[in-house]
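Missing here is one protein chain; the remaining ones are kept as they sit in the complex.
Letters A and B mark the chains as written, and numbering starts fresh at 1 in each.
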Amino acid sequence: MMSGDLDRALAALTIANGAAAMGHRVTVFFTFWGLTVLRRPRRTAARRSLLQAAFCRLLPRGTRRLPLSRLNLAGLGPLLMRRVMRQRNIASVEELLAAAREQGVALVACTTSMEVLGLTREELVDGVELAGVASYLGEADGAAVNLFV
Amino acid sequence: MMSGDLDRALAALTIANGAAAMGHRVTVFFTFWGLTVLRRPRRTAARRSLLQAAFCRLLPRGTRRLPLSRLNLAGLGPLLMRRVMRQRNIASVEELLAAAREQGVALVACTTSMEVLGLTREELVDGVELAGVASYLGEADGAAVNLFV
Partner (left out) sequence: MMSGDLDRALAALTIANGAAAMGHRVTVFFTFWGLTVLRRPRRTAARRSLLQAAFCRLLPRGTRRLPLSRLNLAGLGPLLMRRVMRQRNIASVEELLAAAREQGVALVACTTSMEVLGLTREELVDGVELAGVASYLGEADGAAVNLFV
């Protein structure tokens, strides 16, 4: 999960939950903008270099602020989509994330990306593991399904 | 196929046709913006909530209106690319879609995404199956190649 878009997060987490419901062991590895999905909504004090702070300030804090990859319309698109989904009883990204945790889907944050974007452990939601590319490759190697979202 | 970009549709359908030509069984599962690839060019009367109608109006109708993910240049990019491809005898997205059907590539539309975007069965081209994430995962599980485009 490299993308930090609401629509792509919905797709990834729907697939993750579907696979978990079918009895598969599932890991979602969050890297780059995907880390914003795991970010706490509240501001957290973090020691950052000036350059890192510049990036961090521009990155959304958590699922409520994710943009759409298309038709974002300055934030109107996500609002519209969320409202349609609520009317139709389709699980929101927050519900999908909660369901993933309940089903034991492993949520892993890429440590190198965290450094690049200046994100600290404390800024991410609870229950997230930290790991690097070797860990990802270890999981991916034997996986039946493996997607780059 | 989550993306609704001309270039990504070309990539996905080229791979799908190539695999079919090599004797593989191929399924393309269209979700979110990818559904616009399967949309009929003509306006179709559809019962939609007001919110759904807002989205639908902004989504392209069919392959002729797909934008480029890059260098779209307000629609000039796709025109340029199509012209170069015609000069060079490279199959257009419409030809690739027709070839995919002829080769028996299954075209599947994601029912949940259709609800989210307010798209109805009647708006999609003929010969498209409807299915959900469980169906996708069933196909993906044993697949030799499985891509998220």
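Throughout what follows, a contact is a pair of C-beta atoms (placed from the backbone, for glycine too) under 8 Å apart; a residue touches a chain by one contact, two chains touch by 3 or more.
None of these values were measured; they are calculated from a predicted model.
Engineer: Which of these touches the unseen chain: B:Arg40, B:Arg64, B:Arg83 or B:Arg121?
Structural biologist: In the full complex, the listed residue that touches the missing chain is B:Arg83.
Engineer: Please identify, in ascending order, the residues of chain A that touch the omitted chain?
Structural biologist: Residues in contact with the chain left out: 2, 4, 31-33, 49, 51-52, 54-55, 58-59, 112, 115-116, 118, 133-134, 136-137, 140-143, 146-148.
Engineer: Which chain B residues would touch the chain omitted from the figure, given the whole complex?
Structural biologist: 7-8, 11, 14-15, 18-19, 22, 69-71, 80-81, 83-85, 87-88, 90, 144-149
Keep in mind that, in the parts below, only the chains that are shown with their structure count from here on.
Engineer: Could you put a whole-Å number on the gap between the CA centroids of chain A and chain B?
Structural biologist: That pair's centroid distance is 25 Å.
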